[in-house]
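Note that one protein chain is taken out, while the other chains of the complex remain in position.
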Amino acid sequence: MIFFENILVNIGIMIILATSLNLIVGITGILSLGHYAFFGIGAYSSILLTFYLHSMQIINYIPSFVLFFLVIIFGGIIAGFFSYIISYPVLKLKGDYLAVATLGFNEIFKSLMENIDFFGGAKGYSLYTKLGNTEPYFKTNLIWVYIFVVLTIFIIVRIMKSNYGRVLLAIRDDEIASESVGINIAKYKTLSFVIGSVMAGFAGVLFVMYDRFYATPKDFSFLEGISVLLMVVFGGLGSITGSVIGAITLTLILQLIKIIPFLSRHQILFYSFLLILMMILKPQGLFGRLDTTQNFINKIFKKIDRKEI
Amino acid sequence: MITVKEIQELKKDFELLNIENITVKFGGLKAVDSFSLELKHREIVGLIGPNGAGKTTVFNTITGVYKPDSGRIYFEGRPINHLSLTQRNNIGIARTFQNIRLFSSLTVFDNIRIALNNKVNYSLFQVFINSNDFKTQEEKINDKTREFLEIFELYDYKDRIASSLPYGKQRRLEIARALATEPKLLLLDEPAAGMNEKETGELMELIKWLMVNFDISIILIEHDIKFVMNLCPRIIVLDYGRIIAEGKPEEIRNNKKVIEAYLGE
Partner (left out) sequence: MTEQLFNALSLGFTYSLISLGYSMVYGIINLINFAHGEFFMLGAYAGVISLIIGIPWYISFFISIIVGAFVSTFVEVIGYRPLREKNSGRLTALITAISFSLFFQNFIFLFPGADLIGLGNRNPMHGAVITVGDFKIPLIKFFIFVVTIFLLILLILIVYRTKIGKAMRAVAFSKDISSLMGINPNFVISFTFALGGGLAGAAGFLEALDKNQVYNFMGVIPGLKAFIAAVVGGIGSISGAVAGGILIGFLETISVVIGLSFIKDVISFVLLILILILKPSGLFLKTQREKV
C-alpha cells in the first residue's frame, strides 16, 4: 500500500512540476533550465518554517491542516518572490542565452545552499534530526498532493482560456509582432515565470514534507531537473495533457527501471538514450498542440454556465 | 505676434507624425540618412525606392524597433524617441511586416483577438472564478473579432492556423491585426508582395475603403509602382537612405533622379 502511495505522490509532484514548467517553456517560450531551483526554494523554505513553527510551540494551538496549508503557501510565495527578482535580469535575455542564465542561476542556488551553514551546507538540512528524530506535526499525504495537482492544472487551463493565455502564446510565436500589437511582453513573461515558479515552490514543499524531511543541495541541481524537462518534451511542448501524461508515464517508467537491476544502475543512461531517440524521431512530442485537458475543463465550465441560464 | 518657431511647434501639434532628420547606422552603413517627413491626419503617403534603400528601416525607426542615431520623431506633437515598440502601438502606431510576422501557430481568430489584448481589463482572479465581467468582456472581444474578420473577408478562415493560409490571405490578416489595435497611423510594408493581380486589386479597394471608413493615416511601402501611384497623392523616393524626390505621382514619374535610381538597380 505504502508502495503505491509513494508512486502516486511522486506522480502528483511530477505533474505539478511538469505542467508548471510547460507554462513557462512550452506556452510562453521561455527556455528556462532553472525550474528546479524554485522547487528547491520551496522545499528549503518549508522545512525552515516548519522547524520554526515547532520551536514556537504554535503547533499546540492551531490544527495541523491549517498550518500545513500555510507552509505550502509560504513555500510558493518564497519561490515566487525569488523568481520575481530573478526575472528582472533574466527575462531580458533571449533563447539560448536565457537558457544558460537560468541554468547558471540554478547552479548558484545550489552552490549557495552548499556553502551557507544556516541551510545545512552540502550535507543538507534535516528537519527530522532537528526535531529530535521525530516526524513533524504535519506532513504531505495523497490528498494534499492531489489538491495541488488539481489546483495547478485548473489555474493553467483557466489562464489559457483568457486573454492572458492568448498573449503568452503570442509571445512564444513572435515577440516583435507581439510588441507591435501593444503587448507589454516583459509584464506577461514575468507573470508566467512567477506563476510557474510558485507552483514549483508548492511542489517543493509537498516533496520534502512527505517522507524525507530533509533537503540537500544536490536534490535541486539542474541535472535532477532534466527529468521534468523530459516529461514536458515527451508530452509535447505547450500541451497540458501531454505534460500530465508525460509525468505519469516517465515516473512509472522510472519505477519500473528500479525493479530491473541493470537499468536501475544505469537510469540516466537509459533516460538520455530515450530522450535522444525521442528528439530524433518525434521532436514535437506525443501530443503536439492537441489539448484535451483544456477542452475537458472548459466543457465542465460550459455545463455550469448553462445551468445558470 | 507669433514667431516662426511657434508656428513650427504649432504645426507639430496639428500634424500626426513629424520626423526630423533621423539617421540610422548599421556599423559603417547609413541605412537612413537625415530622413524627414510630415504627415497629416487622414493622409496617405507612398514610400518607394530600390531594394536596400532604407524604407523598412524607416518603419522600424518609427515603430521603435530601432532607435535612431540622431534626429527626433514626434507623434501628435509629442516626442516619442524614448518610447518602446509596445508604447508606440498603445499611442496609435501599428504596422505590418515585409516578411509577414503572424502568430503563426495560432488560429486566424486568435491572431485578431490577441491584437485586442488591451481592450480587456479583467484580472486573473476573475478568470479563475469565471466571473460575469470576464464572460461579457470575452464576448465583446469575440464580437469585435468577428466584425474585423468579416470586413477583411477572412471569417470563413477563422479556425485555420495562420501559417496555413494562402500568402495573400496572410497579408490581409496581418493588416486586419494591425487595424484591430485601433491605430491612428498605419504602416504597410509591401502589402501587395506575393499577391496575384486579383488580390492586388482587392487590396487596393480595401485600402481605399479603410481611408474612408477609419480615421487613419497610412504610409505605404510598395514595389508595385502602379499600386502606389494609384493610391497615394504624395510619394517619397528613397535611395541609399536619402530622400531623392518627393511629390505628386506625375512629378515622380518624370523625375530624372528617380529614373536613374531605378535603372541603377
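Every chain is named by a letter (A and B) in the order it is written, and numbering of its residues begins at 1.
Keep in mind that, in the parts below, contacts are C-beta pairs under 8 Å (C-beta built on N, C-alpha and C of every residue); 3 or more make two chains touch, one makes a residue touch a chain.
What you are looking at is a predicted structure, and each value in this text was computed from that prediction instead of being measured.
The chain omitted from view is touched by exactly one of A:Phe74, A:Phe202 or A:Tyr271, namely A:Tyr271.
Panel shows subunit A; residues 25, 31, 89-90, 92-93, 95-97, 99-101, 103-105, 107-108, 111-112, 114-115, 176, 223, 226, 229-230, 233, 237, 265-266, 268-269, 271-273, 275-276, 279-280, 283-284 of it touch the chain omitted from the view.
What we mean here is this: only the chains that are shown with their structure count from here on.
Look at where the CA atoms of subunit A average out and do the same for subunit B: the two points lie 42 Å apart.
The residues of subunit A lying in touch with subunit B in their complex are 154-155, 158-159, 161-164, 166-167, 169-170, 172-174, 176-185, 289, 301, 304-305. Residue ranges on subunit B touching subunit A, taken from their complex, read 63, 65, 84-86, 89-90, 94-95, 97, 101-106, 110, 113-115, 117-118, 120, 122, 124, 127-128, 130, 134-135, 138, 141, 177-178, 180-181.
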